[in-house]
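Provided herewith is a single structure, encoded as structure tokens, for subsequent inquiry.
For this depiction, one protein chain was excluded, whereas all remaining protein chains were kept in their positions.
Here the chain labels run A, B and C in written order, and each chain numbers its own residues starting at 1.
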Amino acid sequence: MSYIGKPKVAHPKMPKNDLGLTARDYEGTVSTLCAGCGHDSVTAAIVQAVFELNIEPHMLAKMSGIGCSSKTPAYFVSGAHGFNSVHGRMPSVTTGANAANRSLMYIGVSGDGDSLSIGAGQFVHAIRRNLNMCYIIENNGVYGLTKGQFSASADIGSKPKKGEPNQQEPIDPVSTALSLGATYIARSFSGDKEQLVPLIQGALLHEGFSLVDVISPCVTFNDHEGSTKSYAHTRQFYHHVVDADFVPPAEEIKAAYAKGSAMPVELHDGSKIVLRKVDEQYDPTSRASAFKYLRERFNAGEITTGLLYMDESRQEMHDLMGNTRTPMCQLPLESLNPGAGELKKILNRYR
Amino acid sequence: MSYIGKPKVAHPKMPKNDLGLTARDYEGTVSTLCAGCGHDSVTAAIVQAVFELNIEPHMLAKMSGIGCSSKTPAYFVSGAHGFNSVHGRMPSVTTGANAANRSLMYIGVSGDGDSLSIGAGQFVHAIRRNLNMCYIIENNGVYGLTKGQFSASADIGSKPKKGEPNQQEPIDPVSTALSLGATYIARSFSGDKEQLVPLIQGALLHEGFSLVDVISPCVTFNDHEGSTKSYAHTRQFYHHVVDADFVPPAEEIKAAYAKGSAMPVELHDGSKIVLRKVDEQYDPTSRASAFKYLRERFNAGEITTGLLYMDESRQEMHDLMGNTRTPMCQLPLESLNPGAGELKKILNRYR
Amino acid sequence: MATVNDVVVKIATVNGTGSASANGLLMKSIFRMGIPVVGKNYFPSNIQGLPTWYEIRVTGDGYQSRSDRVDIMVAMNAQTYARDLADVSSGGWLLYDSTWPRHKQLDRDDVTVLGVPLSRMCNENFDGARARILMKNIAYVGVVAALLDIDLDIITTLLEETFADKKHLVDSNMKAIRLGYDYARENFVCPLACKVEAMDGTSGHIVIDGNTAAGLGCMYAGATVGAWYPITPSTSLMDAFRSFCSRYRTDPKTGERTYCIIQAEDELAAIGMVLGAAWNGARSFTPTSGPGISLMSEFIGFAYYAEIPAVIFNVQRTGPSTGMPTRTQQSDILSCAYASHGDTRHVLLFPKDPKECFEMAQSAFDYAERLQTPVIVMSDLDIGMNDWMVPDFEFDENVVRDRGKVLSAEQLEEMEKFYRYMDVDGDGIPYRTLPGVHPKGSYFTRGSGHTRHGAYTEDSAAYQDVVDRLLVKWETARQTLPEAEFEVSRFNKAGLLTIGSGDGACVEARDRLAAQKINLDYCRVRAFPFSDAVKEFIDQHEVVYVVEQNRDAQLRSLLLLDAGVDPAKLVPLLHYNGMPLNAGFVVDRVLEEVARGRAA
Partner (left out) sequence: MATVNDVVVKIATVNGTGSASANGLLMKSIFRMGIPVVGKNYFPSNIQGLPTWYEIRVTGDGYQSRSDRVDIMVAMNAQTYARDLADVSSGGWLLYDSTWPRHKQLDRDDVTVLGVPLSRMCNENFDGARARILMKNIAYVGVVAALLDIDLDIITTLLEETFADKKHLVDSNMKAIRLGYDYARENFVCPLACKVEAMDGTSGHIVIDGNTAAGLGCMYAGATVGAWYPITPSTSLMDAFRSFCSRYRTDPKTGERTYCIIQAEDELAAIGMVLGAAWNGARSFTPTSGPGISLMSEFIGFAYYAEIPAVIFNVQRTGPSTGMPTRTQQSDILSCAYASHGDTRHVLLFPKDPKECFEMAQSAFDYAERLQTPVIVMSDLDIGMNDWMVPDFEFDENVVRDRGKVLSAEQLEEMEKFYRYMDVDGDGIPYRTLPGVHPKGSYFTRGSGHTRHGAYTEDSAAYQDVVDRLLVKWETARQTLPEAEFEVSRFNKAGLLTIGSGDGACVEARDRLAAQKINLDYCRVRAFPFSDAVKEFIDQHEVVYVVEQNRDAQLRSLLLLDAGVDPAKLVPLLHYNGMPLNAGFVVDRVLEEVARGRAA
């Protein structure tokens, strides 16, 4: 939705990445979201993440469904192809896209409505396939675009602007993903870019399904008092357990980590994620203990954030199937059939 | 599917329940499933469960989707109304049916394909609403009716009759239900009627969503060596943790429980479920610890069965909404509008 | 040209700035003066910050459709200024906020530009950013009131009603109104040549949108289960049902509810819930729009074949796929008529305005229960979300609603054996039973092949027997559904035929064409399958102009297939750019066809 073009004049002194591009080159058209919408902050975090990762814009594929959140791929990396599909079906489109071309990097942006209601089935099955993608849920507890109905992530007791508080058990994408065995699971907050950017970077580089659940308040319909997805509530009950830093392949890990221990995990491309435990108790490598911890904190009213679970050992979809590394869509058509002679032989089986 | 009628002659000495009905009165038409199919044993368990519970046949509603498993409601309680819906959509139909008439007892029979693939979204949301129903998954790891494709519950490494072993992470309905907060979660085995019958009885009487995940081998497509959903494999790795006994309202709990401690839980109608802990470690009242335990056993290759989680404190769908106890469908139409006079007043708001 | 009670005011603003209530106030105040009005809202598919327009047509002669001209443009949005100025009809006026300079180059000789320093006035008189923005909108209402000569007392009363408990809001709003009003009277010749005058054209009428009317109708119909998934432009239907029910269907003492609204996880689930509830005997419904219909189609076919009542409101929007969710069209006619695979066809009702939404919301349940099949009420965004002036709704408490052929416990007790799908009465409609009523009533509902007895079958003859009977039922439906509306004279060779929201523009177009000596008979179809009278209407004319709001002549297609009329007679007049139909379009297209030698 772009009535106004955005001027793309970059200041000559703007920092450039290894490709010689500035952050400006990773922007999109002007956002049409409400002023202050959390989603715009996530957009900014994505811009920074891909800029810093030196991703060639046209090698990124931006996938989405329908919703305010799902509109955002238009607002970052104009140079990337985008696919704004139908409501709740981004995962299947991304699955097919990835099946056809595994050489692109896939970033999917979805909403809590898009992923946890109409899209719940597809969300679950993308995880099951360990689809190689970064899946971001811009989680605001409501349907923004259809004007403020509760979504399935609304917490019990969370109050709407008018009407009665939600009574239904929320679906927590993180626990669901843990129960299903997603291989990279993070939670963050649109208001915490520092935490969010490296989590997205890790998610982009992790080979397999990466979930980044971002609390992203809807200022228009769900940012009032009593809402558990408001800026105020999130800030108050926000609890980092494992933060992450992303370290590109070439660089050495030299930063000093003040709080907690640091644990570097090597990714497939040689880069590293350094996990910084803020909470010593937390073990981001065990589904069982992660789940237990999360539930206990949830019961205590806390919002646990950070890189909550990571498993680099499981193969992603193509490798599970034993597929060629050449993108399917680049295989020459002629190479894909055994020819007229072989056809004759095949037919002989049917005589 | 009934080419042959089933003779309904009950032996005069057959035991009768409080309604004066024999188990025969709770049978259905002749099964058209393969000889030896696990689903037929589940059918038998259901017959026994409802017979013993003295349920009036026409007060039971039998709901299903599509699949061999989903056919079974035709094979029990002919006197009950049945709704064989479309593939994967039994939960929504049951939700609507229950919304309209909360006085019936709802038993839904589904398959792993029906519930975990096409029906995953509806399954998840029925749990979220705490819909008052007994939801049975006849889990055989394959699509029986479409001839043996792996389902989403197939275990990693499980071998098909021909072709390659499954590589994808299974969806375990029990862990998923735990992560979503289902209020009664059980797992059993079609070959263990003794364990299964009381679990179904408890599920029927529990006010809220009850899941009974039953390993129910498909003899035709998934009962060979190497299959983790075969009779042999299940028997071998089967591990009871909490068994349950059902005690009707009137009766006192008098049985002596040999192994482990017994814990009676009172249900809404005054009857009780007595949990018999087979494994002392197991705590069926904590989602967090149940999940942890299940994953650990799963990693050890064990199939944990029994009444795995129970929470009598949460309200079911109607009560969450504050609905009248009178079934909606029995409210006289005339009582449902404020009349012509009030209409005039309403219209005045629009002048 | 000087006119009285014939003026079109269009207001261009940015959404999310509170202009909606200002525009409503303006429209209502004219209505309260007894002058018929038409209001149309053109809003973007986002929440805040994009251009939005509101158009008020003051129509002393009571036409129902939007106009094709703009007399006064209130150009409050700099972003669309150029386009808005271009839209003004020759001789018209453009009102703008003169606090800031404007593009003088764009000026038109034939448009009078009126500048009012709205922002400045409001900044001087009000505190706080939000209040200043809101009051700017109210202030332009004051300006327009002065320009058109709207009664300020009526505006005051309306504000008092709106802010019954908040006197200070009445005062601040009136202050803003006054700012605009006084500025206009001081600086311009007021009223303009196009002005309003109190008349008696609105008594016995209300101003309401179709979704609210349908929601109210559902409550009056005794619907108890509503399942839905939010989608523009149908969302406000369930909102209305909820708000009426929370007032009238909640026990004041216990708080107990006699309605159950379920926000489903998607449309597949919503329709599943409706079927489950209907199977159990509740009146149940779901409102949706195009994409929802696509998703519901498997279940709609199930309901057709298993013969389960279901009421679906399709508030149609523009386009295939997501299209333009905030624009109107009638483009789901084919997809609804034949929703689902296999041989299926479905009953459609076509309300023309909110009043028929109210009525059909009730009768839809009767038809669904009588015919044991889905009934789709084909509303659209124009009807559903715009404010229409319509005659007061009526409700006759003595009418006993049709619940169809449902066997009672007593009837079952007396029967030897109940068979679900037997055509006992020869009308193609079998008897049904409700779960829990009587042991003899039990049967197994299925979408797989079944016999007239309700048993599973794969037998060719037994299968065909049932689907053939469904055709008998279809003919019963044809006889049962609401008759079309006709206006026929003996002399006319040509007719105009339309459905739903096309009515207003067609009625007006007929008048305008008649003024040019082109007389057309008229038929407004109200249901599918079509009655015999519709077929006769077509048969009796040389040419029938079929006016509809889609690209593919979908209504015309159904007429060919279901009424079996001569295609040569049916000339499509297609309007599908997403804007509501207007009379000008119909007039122009008919004139074009007449010029080409078509009968008139």
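By our rule, a residue touches a chain if its C-beta (ideal position, glycine included) is under 8 Å from a C-beta of that chain, and two chains touch if they have at least 3 such contacts.
Everything numeric in this text was worked out from a predicted model, so none of it was measured.
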| item | value |
| --- | --- |
| Chains in view touching the one left out | A, B, C |
| Candidates C:S90, C:S408, C:Q464 or C:Q540 - the one touching the absent chain | C:Q464 |
| Touching the absent chain when the full complex is considered, from C:Y259, C:Y305 or C:F530 | C:Y305 |
| Contact partner of the left-out chain, one of A:G96, A:P249 or A:G270 | A:G96 |
| Contact set of chain C toward the excluded chain (per top definition) | 44-45, 290-291, 293-295, 297-298, 301-302, 304-306, 318-327, 329, 331-332, 334-335, 338-345, 446-449, 457-458, 460-461, 463-464, 467-468, 471, 550-552, 554, 557, 560-561, 564, 566-567, 576-579 |
| Missing-chain contacts mapped onto chain A | 1-2, 56-59, 61-63, 73-74, 78-86, 89, 91-101, 103-104, 121-122, 124-125, 129, 318, 321-331, 333-340, 342-344, 346-347, 350-351 |
| Missing-partner contacts on chain B, residue numbers | 1, 3-4, 32-35, 66, 68, 71, 86-88, 117-118, 120, 143-147, 149-150, 152, 220 |
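To be clear about the criterion, only the chains that are shown with their structure count from here on.
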| item | value |
| --- | --- |
| Distance from chain B to chain A - Cα centre to Cα centre, in angstrom | 35 |
| Length of the line joining the C-alpha centres of chain B and chain C, rounded to whole Å | 43 |
| Interface hub residues of chain A, defined as touching at least two other chains | 117-118, 120, 152 |
| Residues of chain C engaged with two or more neighbouring chains | 265-266 |
